[in-house]
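The complex appears here without one of its protein chains, the remainder shown in place.
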Amino acid sequence: MEPDPGQLPLRVGMVGYAFMGAAHSQGWRTAGRVFDLPRQPVLAVLCGRNATAVRAAADRHGWADVETDWRALVARDDIDLVDICTPGDSHAEIALAALAAGKHVLCEKPLANSVEEAEAMARAAETARARGRTAMVGFNYRRVPATALARRMVAAGRLGTLRHVRVSYLQDWLGDPEFPLTWRLRREAAGSGSLGDLGAHIVDLAQHLAGERLAGVSALTETFVRERPLPAAEGPGTGPVTVDDAALFTGRFTSGALATFEATRYATGRKNALRIELNGERGSLAFDLERLNELWFHDATGPGTEAGFRRILVTEPDHPYLDAWWPPGHGLGYEHTFVHQARDLVHTIAEGRRPDPSFADGLQVQRVLAAVEESAAKNSVYTPVPD
Amino acid sequence: MEPDPGQLPLRVGMVGYAFMGAAHSQGWRTAGRVFDLPRQPVLAVLCGRNATAVRAAADRHGWADVETDWRALVARDDIDLVDICTPGDSHAEIALAALAAGKHVLCEKPLANSVEEAEAMARAAETARARGRTAMVGFNYRRVPATALARRMVAAGRLGTLRHVRVSYLQDWLGDPEFPLTWRLRREAAGSGSLGDLGAHIVDLAQHLAGERLAGVSALTETFVRERPLPAAEGPGTGPVTVDDAALFTGRFTSGALATFEATRYATGRKNALRIELNGERGSLAFDLERLNELWFHDATGPGTEAGFRRILVTEPDHPYLDAWWPPGHGLGYEHTFVHQARDLVHTIAEGRRPDPSFADGLQVQRVLAAVEESAAKNSVYTPVPD
Amino acid sequence: MEPDPGQLPLRVGMVGYAFMGAAHSQGWRTAGRVFDLPRQPVLAVLCGRNATAVRAAADRHGWADVETDWRALVARDDIDLVDICTPGDSHAEIALAALAAGKHVLCEKPLANSVEEAEAMARAAETARARGRTAMVGFNYRRVPATALARRMVAAGRLGTLRHVRVSYLQDWLGDPEFPLTWRLRREAAGSGSLGDLGAHIVDLAQHLAGERLAGVSALTETFVRERPLPAAEGPGTGPVTVDDAALFTGRFTSGALATFEATRYATGRKNALRIELNGERGSLAFDLERLNELWFHDATGPGTEAGFRRILVTEPDHPYLDAWWPPGHGLGYEHTFVHQARDLVHTIAEGRRPDPSFADGLQVQRVLAAVEESAAKNSVYTPVPD
Partner (left out) sequence: MEPDPGQLPLRVGMVGYAFMGAAHSQGWRTAGRVFDLPRQPVLAVLCGRNATAVRAAADRHGWADVETDWRALVARDDIDLVDICTPGDSHAEIALAALAAGKHVLCEKPLANSVEEAEAMARAAETARARGRTAMVGFNYRRVPATALARRMVAAGRLGTLRHVRVSYLQDWLGDPEFPLTWRLRREAAGSGSLGDLGAHIVDLAQHLAGERLAGVSALTETFVRERPLPAAEGPGTGPVTVDDAALFTGRFTSGALATFEATRYATGRKNALRIELNGERGSLAFDLERLNELWFHDATGPGTEAGFRRILVTEPDHPYLDAWWPPGHGLGYEHTFVHQARDLVHTIAEGRRPDPSFADGLQVQRVLAAVEESAAKNSVYTPVPD
């Protein structure tokens, strides 16, 4: 939508332009074409260290200008929001500077590589909020229409007292032991392995859908392949994998409901299987990201003779986000979660609402991940998650 | 991508801005952001009869300029391609004028409301092709990665001699007899009902995947609810439904393979279930548009002990269109077919290749639909499809 | 159950002991062990032409005595019921003789190889009924708990006005052109091919579930492989296939609902896929024999936001036949349909009720099959089914 004369633009500066950068670009570019927004996102500045590459990426994805130093980006007057799409080890520094400079911030998950960084970020976000600045963390899987519908149904009491949450995030791209030692397999850059990459998503989604927090966890982690070939750019030879390949944990929610979690990159044949099921006294819900337009619901309050898990095709106009899209049955894809994230963030900023998920939410997920690591290091002993 | 200095833009003028207009806009807007294209699409002019509405739509969807008369659009020098997204009764007139004016043309399906119109359009397209102009018909379901992969596998002989094709397109939005008498239920505007709307898609897709044409058909059609309330704008009262509600037909392919077709808007609970299965001597393929990221394949050439329909998640980099999108398992949606259509059309134009599907292909589908109507009118007698 | 002193046994004599004979044996042997029956079935006499083979089969399946001539079986005083499990060409002769001799009769489907035979059988059944004898035809797929539940739901009005029935029976064992020319591929023995073998089942099931009859049909049939190797016993060389390999037909129910049917042995990868879906104004039902413990139901009368096809696991105690079996979720198999058939037949006999399905029902199915063959022979012209 061309900016309404009286409509304030929202000028975005984005740091990073790999996988997440491409997805966020699609989100910023499309949100205003599909939804009625109170402010119109503008793809203003793309930032990356390599001048040639960032220019090419900006042209490809439709960003007007470029910067090669995120400090310069943060310092610009013509930017309203900084969108952080870099690896986790730079999140804290960029976010703190951006908030200090009076920018709104969207930060990819996991919020940080440590609880300490995340605490600093959450404090800064709280301070910034007092000055009207919004800081949101990018747990985009809350914004699949099916998961958003699930949240709505849980909140409406359709499940009753919750008993079980079982959730897994299964990928298989590390199955081949010859896959090289990229940054994602190195603790100094990635913080952790499957745990931070996949586990952060499922911890957030499980707590979000359940509407409550984990009280404690018991965990096992493993690195199956401990030495991998160096990437071509780093010459021949091998190096050590310093992150977890897989993380399994059980836990208790504050209500007493039980949870199981599994995050792995070794589930041969599972490509992006984020699966979650919630069982309550009155009903159950199940979701699988590999079939993201579907939500399965079992209603235990009706006659048992006709009861069964039903496949709700989440494409009806009264389903979350769907009134702006296509007719029933015309499904959405992965990238739409970023369009919805952009939409929701614009509304949050324009309407001065609390961001959801906030940096405080990101910090709490970080605390769960830290408890998982602590439990794994202490012989799986049940480890409380601090408030 | 910002146009390369030496790169020719492809300036699009689009007529119509309802459902299809929104989908095509998304396609034109996104194709160059995702794929490397030889020419860069430009959303130049949007055309619609209501000046206010077309201006609002242009702003919403990102079109630079507007016209209120398609003749004016066709006459503009600064337009390279005319994209026709209107109801079927205006396709022929606009397409003929656009081709006469030296424009490339993309025309929504069904190509026309009659065989006669379609013949004129195919002739004009052939003439225009001699002058370097391309005319393509918008059978977008060929461009779902899963159907494109299916085509590739059939062409590679993975099914062997074809025996059966069964295909249905099931929707349910007419189940409620109080649904009003919109233009889609009136012969003068829509040409036909489920047959032209849904049947055209499945006839094209079945022939495209099979790699051969239907030799003849035997058909039943029915209008279940023959009188419906007038739309609110037309005042109270009811009017007659003058198109088919459902069309069922069987047929023979030229190779002798058998086919069954069903198109209906009364399949309660089926929202957009375009389903096709092909059985050959060496294997089978199955697809359902409600799960569009999946292709099911049964390989009958391996050991029977381990044989079974396998769910191929069509999201791998070597699957059609997928190298430009997201990592494995991160699915696409309905609208991506229009991005792929834009991509393929740009390549077709830039490389001077035969369009696929051409207007001649659209005409041939029209002939199948006409044979269906003829058979239905003649007590279902088997009716050959003229070459 | 050991016969209650006051409980009359039901002494069964069975003709034929191949596939169907084994299945019926299991049914007769098990019914009284699972259900409370008014009369206790006794596996009294097994009949087959080869004395050695029939003796071995009787020992294997638990029959007390044997005969080598069905006429001798029919003449025995110590037999109450004759169960006919032979190919179709001998059904009429045996059934007529058994009814004339005052026996109850269970006859495998299709009832006969021609309408004329079936008419004679239905007449004889009607006459016998006046004398307290029961004649039932073995459409066992009515007795899958899931199809029985479907019938109950349709009868209760859960679907409302019926619009569509789509049904197919897909197998693949003729895909290999080297499969030999068995009796099932010869018209003189089998009467027809897929049509009588598979088509008879789906015509009966569709009409039974819909609760109404087909008014007319339009059909295509085909023999893909017209010459096949002779069976080893008949020496080298090949012979002509004289039955249909596949039969496709559309039809109208008396209510105006539309139907599509497909029966084939060339659906590569489909092993026993008898699939039926019924769409009505208030709901839909779907079933697949390859997952026979499941019935899918879409309820269109509830809120659309939560609507979807639900998988009813038909294993609850209030589901048909299930109170006598296992706890919920502990599924049944194919052969249970024969246990249920035995149970229902014993009740029908003991209570003097009309058999369901009767020979008259079998005759009516035969008339549909004849109309299919007539339509196929007459260029697919729509052919009414006589009352």
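Order of writing sets the labels: A, B and C. Residues in every chain begin at 1.
The working rule: a residue touches a chain if its C-beta (ideal position, glycine included) is under 8 Å from a C-beta of that chain, and two chains touch if they have at least 3 such contacts.
Note that the structure is a prediction, hence the values are computed from the model and not measured.
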Identified contact with the non-displayed chain, of C:10, C:23 or C:349: C:23
Touching the hidden chain in the complete assembly: which of A:76, A:163 or A:347 does that? A:163
Given A:249, A:287, A:325 or A:359, the one touching the chain that is not displayed: A:249
Touching the left-out chain: which of A:92, A:121, A:267 or A:292? A:267
Check each of C:104, C:336 or C:367 against the chain that is not shown and name the one that touches it. C:336
Residues of chain C in contact with the chain that isn't shown? 1-2, 19, 23, 25-26, 29-30, 33, 59-62, 171, 173, 270-273, 289-293, 313, 315, 326-336
Name, in rising order, the residues on chain A that touch the hidden chain in the full complex. 159, 163-164, 166, 168, 172, 175, 177, 218-220, 222, 224, 246, 248-252, 256, 258, 260, 262, 264, 266-270, 277, 279-284, 298, 300, 307-309, 375, 379-382
Footprint of the hidden chain on chain B, which residues? 149, 153, 296-299, 304-313, 316, 318-319
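We take it that only the chains that are shown with their structure count from here on.
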Taking each chain's centre as the mean of its C-alpha atoms, which one lies nearest the mean of all protein C-alpha atoms here? B
Centre distance in Å when chain A and chain C are each reduced to the mean of their C-alpha atoms: 54
Chain B-chain C separation of Cα centroids, rounded to whole Å: 42
Residues of chain B that touch two or more other chains sit at 270
